[in-house]
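All protein chains of the complex are present and in place, except for one that has been dropped.
And now, chain A:
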(Lines give C-alpha, C1' and ligand atoms only; values in the text may rest on other atoms or scores of the structure.)
Protein backbone atom coordinates (compact mmCIF):
# COMPACT_ATOMS: atom_id res chain seq x y z
CA UNK A 1 0.00 0.00 0.00
CA UNK A 2 1.57 3.19 -1.16
CA UNK A 3 0.78 6.46 0.51
CA UNK A 4 2.50 8.91 -1.79
CA UNK A 5 4.64 8.83 -4.88
CA UNK A 6 6.99 11.60 -5.81
CA UNK A 7 9.82 12.26 -8.17
CA UNK A 8 12.71 14.50 -7.28
CA UNK A 9 15.56 15.70 -9.38
CA UNK A 10 19.05 15.05 -8.13
CA UNK A 11 19.14 18.66 -6.88
CA UNK A 12 15.99 18.11 -4.88
CA UNK A 13 13.56 19.95 -7.15
CA UNK A 14 10.01 18.69 -6.86
CA UNK A 15 9.01 17.33 -10.22
CA UNK A 16 6.00 15.18 -9.49
CA UNK A 17 4.09 14.74 -6.26
CA UNK A 18 0.97 12.72 -5.80
CA UNK A 19 -0.72 11.83 -2.56
CA UNK A 20 -2.98 8.80 -2.70
CA UNK A 21 -4.19 8.34 0.83
CA UNK A 22 -3.84 11.65 2.57
CA UNK A 23 -1.80 10.13 5.36
CA UNK A 24 1.06 12.58 5.28
CA UNK A 25 1.64 16.08 4.07
CA UNK A 26 3.70 17.21 1.13
CA UNK A 27 6.41 18.49 3.46
CA UNK A 28 7.81 14.97 3.61
CA UNK A 29 9.30 15.55 0.18
CA UNK A 30 11.83 17.91 1.66
CA UNK A 31 12.33 15.63 4.62
CA UNK A 32 13.20 12.85 2.24
CA UNK A 33 15.69 14.94 0.35
CA UNK A 34 17.39 16.06 3.53
CA UNK A 35 17.64 12.49 4.73
CA UNK A 36 18.93 11.04 1.52
CA UNK A 37 21.59 13.67 1.06
CA UNK A 38 22.74 13.39 4.65
CA UNK A 39 23.59 9.71 4.33
CA UNK A 40 27.18 8.67 4.23
CA UNK A 41 28.30 6.45 1.43
CA UNK A 42 28.00 3.16 3.23
CA UNK A 43 24.55 3.57 4.67
CA UNK A 44 21.89 1.81 2.71
CA UNK A 45 19.55 4.48 1.45
CA UNK A 46 16.84 2.30 -0.02
CA UNK A 47 14.52 2.35 2.97
CA UNK A 48 14.41 5.28 5.35
CA UNK A 49 11.93 6.18 8.03
CA UNK A 50 10.49 9.40 9.26
CA UNK A 51 8.18 8.78 12.16
CA UNK A 52 5.56 6.34 10.96
CA UNK A 53 6.33 6.99 7.35
CA UNK A 54 8.73 4.83 5.40
CA UNK A 55 10.41 6.06 2.28
CA UNK A 56 11.38 3.55 -0.36
CA UNK A 57 13.18 4.89 -3.35
CA UNK A 58 15.01 3.90 -6.46
CA UNK A 59 17.25 5.94 -8.70
CA UNK A 60 16.60 5.88 -12.40
CA UNK A 61 17.72 8.37 -14.98
CA UNK A 62 19.39 10.51 -12.34
CA UNK A 63 16.09 11.07 -10.54
CA UNK A 64 14.77 9.92 -7.21
CA UNK A 65 11.60 7.89 -7.55
CA UNK A 66 10.13 7.71 -4.11
CA UNK A 67 7.18 5.89 -2.65
CA UNK A 68 6.10 6.34 0.93
CA UNK A 69 4.12 3.91 2.96
CA UNK A 70 2.84 3.83 6.50
CA UNK A 71 2.80 0.09 6.95
CA UNK A 72 6.16 -1.45 7.77
CA UNK A 73 4.80 -4.78 6.58
CA UNK A 74 4.74 -3.68 2.96
CA UNK A 75 6.74 -5.83 0.64
CA UNK A 76 9.97 -4.09 -0.38
CA UNK A 77 10.17 -6.25 -3.47
CA UNK A 78 6.77 -5.04 -4.61
CA UNK A 79 7.41 -1.37 -4.00
CA UNK A 80 10.83 -1.38 -5.60
CA UNK A 81 9.64 -3.38 -8.56
CA UNK A 82 6.72 -1.01 -8.91
CA UNK A 83 8.94 2.05 -8.89
CA UNK A 84 11.20 0.49 -11.47
CA UNK A 85 8.24 -0.46 -13.58
CA UNK A 86 6.74 2.99 -13.24
CA UNK A 87 9.95 4.64 -14.33
CA UNK A 88 10.07 2.26 -17.29
CA UNK A 89 6.53 3.29 -18.19
CA UNK A 90 7.47 6.94 -17.99
CA UNK A 91 10.41 6.19 -20.21
CA UNK A 92 8.19 4.40 -22.69
CA UNK A 93 5.71 7.24 -22.79
CA UNK A 94 8.14 10.14 -22.74
CA UNK A 95 10.83 8.61 -24.89
CA UNK A 96 13.66 9.06 -22.46
CA UNK A 97 14.22 9.52 -18.77
CA UNK A 98 15.68 12.78 -17.66
CA UNK A 99 14.80 15.71 -15.49
CA UNK A 100 13.85 17.62 -18.57
CA UNK A 101 11.58 15.02 -20.08
CA UNK A 102 9.80 14.51 -16.77
CA UNK A 103 9.34 18.24 -16.38
CA UNK A 104 7.97 18.65 -19.86
CA UNK A 105 5.61 15.72 -19.59
CA UNK A 106 4.33 16.22 -16.09
CA UNK A 107 0.71 16.19 -17.21
CA UNK A 108 1.24 12.85 -18.88
CA UNK A 109 2.95 11.47 -15.81
CA UNK A 110 0.14 12.60 -13.52
CA UNK A 111 -2.26 10.91 -15.86
CA UNK A 112 -0.21 7.73 -15.81
CA UNK A 113 0.03 7.76 -12.04
CA UNK A 114 -3.68 8.24 -11.81
CA UNK A 115 -4.35 5.14 -13.84
CA UNK A 116 -1.57 3.04 -12.38
CA UNK A 117 -2.27 3.55 -8.71
CA UNK A 118 -5.60 4.11 -7.03
CA UNK A 119 -5.81 4.71 -3.31
CA UNK A 120 -2.30 3.40 -2.92
CA UNK A 121 -3.04 0.09 -4.61
CA UNK A 122 -1.31 -0.76 -7.84
CA UNK A 123 -3.99 -1.30 -10.47
CA UNK A 124 -2.12 -2.12 -13.60
CA UNK A 125 1.18 -1.36 -15.21
CA UNK A 126 0.52 -3.05 -18.50
CA UNK A 127 0.90 -0.69 -21.40
CA UNK A 128 -1.80 -2.61 -23.28
CA UNK A 129 -4.37 -1.57 -20.74
CA UNK A 130 -2.96 1.88 -20.21
CA UNK A 131 -2.94 2.88 -23.83
CA UNK A 132 -6.73 3.02 -23.78
CA UNK A 133 -6.71 5.53 -20.97
CA UNK A 134 -3.78 7.77 -21.62
CA UNK A 135 -4.84 10.76 -23.65
CA UNK A 136 -2.07 13.27 -23.20
CA UNK A 137 0.53 13.49 -25.91
CA UNK A 138 4.15 13.20 -25.01
CA UNK A 139 6.27 16.26 -25.53
CA UNK A 140 9.57 15.27 -26.97
CA UNK A 141 12.46 17.06 -25.44
CA UNK A 142 14.72 16.60 -28.43
CA UNK A 143 15.57 19.90 -30.05
CA UNK A 144 15.55 20.21 -33.78
CA UNK A 145 18.92 19.33 -35.15
CA UNK A 146 20.45 19.61 -38.55
CA UNK A 147 22.06 16.27 -38.06
CA UNK A 148 18.71 14.63 -38.38
CA UNK A 149 18.67 15.77 -41.93
CA UNK A 150 21.92 14.07 -42.76
CA UNK A 151 20.10 10.79 -43.12
CA UNK A 152 18.13 12.10 -46.03
CA UNK A 153 19.95 11.77 -49.33
CA UNK A 154 19.83 14.12 -52.26
CA UNK A 155 16.35 14.49 -53.62
CA UNK A 156 15.08 12.12 -50.98
CA UNK A 157 17.08 9.18 -52.32
CA UNK A 158 17.83 6.45 -49.86
CA UNK A 159 21.29 6.67 -48.50
CA UNK A 160 23.27 3.96 -46.88
CA UNK A 161 22.61 5.53 -43.53
CA UNK A 162 18.89 5.47 -43.82
CA UNK A 163 18.97 1.68 -43.82
CA UNK A 164 20.55 1.65 -40.42
CA UNK A 165 18.53 2.75 -37.47
CA UNK A 166 20.40 5.25 -35.36
CA UNK A 167 21.11 4.04 -31.87
CA UNK A 168 18.65 6.52 -30.48
CA UNK A 169 15.85 5.18 -32.64
CA UNK A 170 14.32 3.25 -29.80
CA UNK A 171 14.25 6.18 -27.42
CA UNK A 172 11.13 7.91 -28.49
CA UNK A 173 7.67 7.95 -27.01
CA UNK A 174 5.68 4.85 -27.85
CA UNK A 175 2.57 6.81 -28.52
CA UNK A 176 3.96 8.84 -31.36
CA UNK A 177 3.57 5.79 -33.56
CA UNK A 178 -0.14 6.37 -33.46
CA UNK A 179 0.08 9.63 -35.32
CA UNK A 180 3.07 9.08 -37.51
CA UNK A 181 1.32 5.95 -38.61
CA UNK A 182 4.00 4.45 -40.77
CA UNK A 183 6.80 3.72 -38.35
CA UNK A 184 5.67 0.50 -36.80
CA UNK A 185 8.91 -0.86 -35.55
CA UNK A 186 10.03 -3.63 -33.32
CA UNK A 187 13.38 -3.66 -31.61
CA UNK A 188 14.67 -6.90 -30.25
CA UNK A 189 17.73 -6.46 -28.10
CA UNK A 190 19.91 -9.18 -26.69
CA UNK A 191 21.84 -7.56 -23.88
CA UNK A 192 24.46 -9.34 -21.85
CA UNK A 193 26.34 -8.10 -18.84
CA UNK A 194 29.63 -9.70 -17.96
CA UNK A 195 31.21 -9.75 -14.58
CA UNK A 196 34.64 -11.22 -14.69
CA UNK A 197 37.51 -11.41 -12.26
CA UNK A 198 40.87 -12.45 -13.66
CA UNK A 199 43.61 -13.13 -11.16
CA UNK A 200 47.11 -11.79 -11.32
CA UNK A 201 48.40 -14.88 -13.08
CA UNK A 202 45.77 -14.69 -15.78
CA UNK A 203 43.54 -17.30 -14.22
CA UNK A 204 39.85 -16.62 -14.61
CA UNK A 205 38.57 -16.57 -11.06
CA UNK A 206 35.02 -15.73 -11.85
CA UNK A 207 33.06 -15.22 -15.02
CA UNK A 208 29.36 -14.58 -14.94
CA UNK A 209 27.04 -13.48 -17.66
CA UNK A 210 23.58 -12.09 -17.06
CA UNK A 211 21.62 -11.76 -20.20
CA UNK A 212 18.23 -10.64 -21.26
CA UNK A 213 16.18 -10.49 -24.41
CA UNK A 214 14.16 -7.32 -24.57
CA UNK A 215 11.46 -6.35 -26.96
CA UNK A 216 10.53 -2.78 -27.55
CA UNK A 217 7.46 -2.60 -29.65
CA UNK A 218 6.09 0.52 -31.25
CA UNK A 219 3.23 -1.15 -33.05
CA UNK A 220 -0.14 0.01 -31.86
CA UNK A 221 -1.48 -3.50 -32.15
CA UNK A 222 0.67 -6.48 -32.57
CA UNK A 223 -0.70 -9.92 -33.00
CA UNK A 224 1.73 -12.68 -32.40
CA UNK A 225 5.44 -12.68 -32.53
CA UNK A 226 7.70 -15.68 -32.84
CA UNK A 227 11.31 -15.47 -31.80
CA UNK A 228 13.62 -18.29 -32.78
CA UNK A 229 16.71 -18.86 -30.69
CA UNK A 230 19.69 -21.02 -31.58
CA UNK A 231 18.60 -24.59 -31.97
CA UNK A 232 21.51 -25.75 -29.83
CA UNK A 233 20.34 -23.61 -26.95
CA UNK A 234 20.29 -25.65 -23.75
CA UNK A 235 19.53 -24.94 -20.15
CA UNK A 236 21.39 -26.44 -17.26
CA UNK A 237 24.46 -28.58 -17.24
CA UNK A 238 23.05 -31.95 -18.14
CA UNK A 239 20.89 -31.03 -21.06
CA UNK A 240 22.85 -30.84 -24.29
CA UNK A 241 21.27 -30.58 -27.70
CA UNK A 242 22.46 -30.89 -31.22
CA UNK A 243 25.94 -31.59 -32.39
CA UNK A 244 27.49 -28.17 -32.86
CA UNK A 245 28.86 -25.99 -30.18
CA UNK A 246 26.05 -25.84 -27.72
CA UNK A 247 24.84 -22.53 -26.42
CA UNK A 248 24.32 -23.26 -22.79
CA UNK A 249 22.92 -21.21 -19.97
CA UNK A 250 22.54 -22.16 -16.33
CA UNK A 251 19.15 -20.72 -15.69
CA UNK A 252 16.52 -19.17 -17.81
CA UNK A 253 13.34 -17.32 -16.91
CA UNK A 254 10.62 -16.10 -19.18
CA UNK A 255 8.08 -13.34 -19.03
CA UNK A 256 4.74 -14.71 -17.99
CA UNK A 257 3.16 -13.84 -21.33
CA UNK A 258 5.57 -16.01 -23.27
CA UNK A 259 4.14 -19.24 -24.61
CA UNK A 260 6.68 -21.97 -24.38
CA UNK A 261 4.90 -24.77 -26.23
CA UNK A 262 7.32 -24.59 -29.15
CA UNK A 263 10.31 -23.88 -27.00
CA UNK A 264 11.18 -27.41 -26.07
CA UNK A 265 11.09 -28.74 -29.59
CA UNK A 266 12.23 -25.86 -31.74
CA UNK A 267 13.50 -23.21 -29.34
CA UNK A 268 10.84 -20.79 -30.43
CA UNK A 269 9.24 -18.28 -28.08
CA UNK A 270 5.78 -17.07 -28.90
CA UNK A 271 4.32 -13.96 -27.42
CA UNK A 272 2.03 -11.05 -28.10
CA UNK A 273 4.16 -8.09 -27.19
CA UNK A 274 2.47 -5.13 -25.64
CA UNK A 275 3.44 -1.65 -26.58
CA UNK A 276 6.58 -0.42 -24.97
CA UNK A 277 9.51 -2.25 -23.55
CA UNK A 278 9.43 -5.61 -21.88
CA UNK A 279 11.91 -8.26 -20.95
CA UNK A 280 10.98 -11.50 -22.65
CA UNK A 281 13.65 -13.70 -21.26
CA UNK A 282 16.40 -13.52 -18.69
CA UNK A 283 19.20 -15.98 -18.40
CA UNK A 284 22.43 -16.40 -16.60
CA UNK A 285 25.57 -18.32 -17.05
CA UNK A 286 28.28 -18.74 -14.44
CA UNK A 287 31.88 -19.75 -14.62
CA UNK A 288 31.70 -21.86 -17.71
CA UNK A 289 31.86 -19.45 -20.63
CA UNK A 290 31.93 -20.93 -24.13
CA UNK A 291 34.86 -18.74 -25.10
CA UNK A 292 37.79 -17.20 -23.34
CA UNK A 293 37.16 -13.79 -21.82
CA UNK A 294 37.46 -11.09 -24.46
CA UNK A 295 40.30 -9.14 -22.92
CA UNK A 296 43.54 -10.15 -21.36
CA UNK A 297 46.11 -7.99 -19.74
CA UNK A 298 49.84 -8.53 -19.53
CA UNK A 299 51.15 -6.12 -16.95
CA UNK A 300 54.71 -5.42 -15.93
CA UNK A 301 55.20 -3.35 -12.84
CA UNK A 302 58.61 -2.18 -11.86
CA UNK A 303 60.16 0.28 -9.57
CA UNK A 304 63.25 2.12 -10.48
CA UNK A 305 65.98 2.92 -8.00
CA UNK A 306 64.28 6.13 -6.96
CA UNK A 307 61.11 4.31 -6.03
CA UNK A 308 59.23 5.55 -9.06
CA UNK A 309 56.58 3.30 -10.38
CA UNK A 310 56.75 2.02 -13.94
CA UNK A 311 53.72 0.30 -15.21
CA UNK A 312 53.66 -1.30 -18.61
CA UNK A 313 50.30 -2.63 -19.60
CA UNK A 314 49.62 -4.69 -22.67
CA UNK A 315 45.97 -5.23 -23.33
CA UNK A 316 44.96 -7.89 -25.78
CA UNK A 317 41.58 -8.31 -27.32
CA UNK A 318 40.90 -11.94 -28.15
CA UNK A 319 37.84 -11.48 -30.24
CA UNK A 320 37.47 -12.58 -33.81
CA UNK A 321 38.85 -9.82 -35.96
CA UNK A 322 35.85 -7.67 -36.51
CA UNK A 323 35.65 -4.11 -35.57
CA UNK A 324 34.72 -3.38 -32.03
CA UNK A 325 34.09 -0.25 -30.21
CA UNK A 326 35.56 -0.42 -26.81
CA UNK A 327 35.30 2.24 -24.24
CA UNK A 328 37.82 1.16 -21.78
CA UNK A 329 38.97 2.46 -18.50
CA UNK A 330 42.30 2.67 -16.79
CA UNK A 331 45.81 3.79 -17.39
CA UNK A 332 48.11 5.85 -19.95
CA UNK A 333 51.22 6.51 -22.35
CA UNK A 334 49.56 5.41 -25.46
CA UNK A 335 50.54 3.62 -28.54
CA UNK A 336 48.15 5.50 -30.73
CA UNK A 337 47.07 9.10 -30.98
CA UNK A 338 43.32 8.71 -30.60
CA UNK A 339 43.59 7.27 -27.16
CA UNK A 340 43.80 9.39 -24.10
CA UNK A 341 44.67 8.93 -20.51
CA UNK A 342 43.90 10.98 -17.51
CA UNK A 343 44.90 10.79 -13.91
CA UNK A 344 41.90 11.05 -11.63
CA UNK A 345 43.21 12.05 -8.27
CA UNK A 346 39.87 11.78 -6.61
CA UNK A 347 39.50 8.10 -7.40
CA UNK A 348 43.24 7.57 -7.33
CA UNK A 349 42.97 5.99 -10.71
CA UNK A 350 44.28 6.44 -14.19
CA UNK A 351 41.63 6.51 -16.83
CA UNK A 352 42.75 5.11 -20.14
CA UNK A 353 40.28 5.62 -22.90
CA UNK A 354 40.45 3.64 -26.10
CA UNK A 355 37.79 4.77 -28.50
CA UNK A 356 38.11 1.80 -30.81
CA UNK A 357 39.75 -1.52 -30.30
CA UNK A 358 40.03 -3.99 -33.09
CA UNK A 359 39.67 -7.65 -32.33
CA UNK A 360 42.80 -9.76 -32.46
CA UNK A 361 45.10 -6.84 -31.79
CA UNK A 362 46.80 -5.54 -28.75
CA UNK A 363 47.45 -2.14 -27.28
CA UNK A 364 50.03 -1.14 -24.81
CA UNK A 365 50.51 1.69 -22.41
CA UNK A 366 53.33 2.81 -20.21
CA UNK A 367 52.67 4.75 -17.05
CA UNK A 368 55.31 6.30 -14.90
CA UNK A 369 55.04 8.18 -11.67
CA UNK A 370 57.17 11.24 -12.08
CA UNK A 371 57.88 12.14 -8.50
CA UNK A 372 59.52 9.80 -6.07
CA UNK A 373 57.38 8.77 -3.14
CA UNK A 374 57.56 11.07 -0.12
CA UNK A 375 58.96 8.84 2.62
CA UNK A 376 62.52 7.68 2.43
CA UNK A 377 61.83 3.97 2.43
CA UNK A 378 58.17 3.27 2.07
CA UNK A 379 56.63 -0.06 1.34
CA UNK A 380 55.52 -0.27 -2.24
CA UNK A 381 52.01 1.03 -2.47
CA UNK A 382 49.72 -1.56 -3.93
CA UNK A 383 48.51 -1.10 -7.45
CA UNK A 384 44.81 -1.74 -7.56
CA UNK A 385 43.10 -3.87 -10.11
CA UNK A 386 42.51 -2.84 -13.69
CA UNK A 387 38.87 -2.39 -14.43
CA UNK A 388 37.63 -2.50 -17.97
CA UNK A 389 34.47 -0.77 -18.97
CA UNK A 390 33.42 -1.66 -22.46
CA UNK A 391 30.61 -2.27 -24.82
CA UNK A 392 30.81 -4.94 -27.47
CA UNK A 393 28.19 -4.43 -30.13
CA UNK A 394 26.99 -7.25 -32.33
CA UNK A 395 28.20 -9.87 -29.94
CA UNK A 396 26.91 -12.09 -27.21
CA UNK A 397 29.37 -13.84 -24.98
CA UNK A 398 27.06 -16.76 -24.40
CA UNK A 399 26.63 -17.23 -28.13
CA UNK A 400 22.90 -16.74 -28.05
CA UNK A 401 21.58 -15.65 -31.41
CA UNK A 402 18.17 -14.87 -32.75
CA UNK A 403 17.47 -17.10 -35.71
CA UNK A 404 14.38 -15.27 -36.80
CA UNK A 405 11.73 -12.84 -35.69
CA UNK A 406 8.41 -13.33 -37.34
CA UNK A 407 5.15 -11.58 -36.92
CA UNK A 408 2.05 -13.55 -37.68
CA UNK A 409 -0.20 -12.89 -39.32
CA UNK A 410 1.93 -10.75 -41.57
CA UNK A 411 1.32 -7.12 -40.78
CA UNK A 412 -0.52 -5.11 -43.40
CA UNK A 413 1.69 -2.08 -42.98
CA UNK A 414 5.40 -2.50 -43.58
CA UNK A 415 6.99 -3.11 -40.26
CA UNK A 416 10.61 -2.75 -39.47
CA UNK A 417 12.29 -5.25 -37.26
CA UNK A 418 15.63 -4.55 -35.68
CA UNK A 419 17.69 -7.12 -33.89
CA UNK A 420 20.57 -5.84 -31.88
CA UNK A 421 23.16 -7.57 -29.76
CA UNK A 422 25.34 -5.94 -27.20
CA UNK A 423 27.57 -7.06 -24.37
CA UNK A 424 28.37 -4.69 -21.55
CA UNK A 425 30.92 -5.03 -18.85
CA UNK A 426 29.17 -5.09 -15.52
CA UNK A 427 32.42 -5.44 -13.71
CA UNK A 428 35.47 -6.67 -15.57
CA UNK A 429 38.34 -6.79 -13.15
CA UNK A 430 41.90 -7.78 -13.95
CA UNK A 431 44.08 -8.06 -10.90
CA UNK A 432 47.66 -6.99 -11.13
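Simple rule for what comes next: contacts are C-beta pairs under 8 Å (C-beta built on N, C-alpha and C of every residue); 3 or more make two chains touch, one makes a residue touch a chain; residues count from 1.
Keep in mind that, in the parts below, contacts and distances are computed from a predicted model.
Trainee: Leaving aside the chains you can see, what is the UniProt protein name of the one that's missing? Options: "ATP synthase subunit a, chloroplastic", "Gamma-secretase subunit Aph-1", "Origin recognition complex subunit 3" or "Adaptor related protein complex 4 subunit beta 1".
Mentor: Of the names offered in "ATP synthase subunit a, chloroplastic", "Gamma-secretase subunit Aph-1", "Origin recognition complex subunit 3" or "Adaptor related protein complex 4 subunit beta 1", the absent chain's UniProt record gives "Adaptor related protein complex 4 subunit beta 1".
Trainee: Which of these, A:10, A:124 or A:394, touches the one chain of the complex that we don't see?
Mentor: Only one listed residue reaches the unshown chain, and that is A:124.
Trainee: Decide which residue listed in A:34, A:52, A:224 or A:251 touches the omitted chain of the complex.
Mentor: A:251
Trainee: So one chain is hidden, and I want to know which residue out of A:98, A:171 or A:282 touches that hidden chain in the complete assembly.
Mentor: A:282
Trainee: Can you list, in ascending order, the chain A residues touching the missing chain?
Mentor: Touch set of chain A with respect to the missing chain: 13-17, 19, 22, 40-49, 54, 56-59, 69, 72-78, 80-84, 106-107, 110-111, 114, 118-119, 121-126, 132-133, 135-136, 193, 195, 197, 199, 205-206, 208, 210, 251, 253-256, 282, 284, 286-287, 347-349, 375, 378-379, 381-382, 384-385, 387, 426-429, 431.
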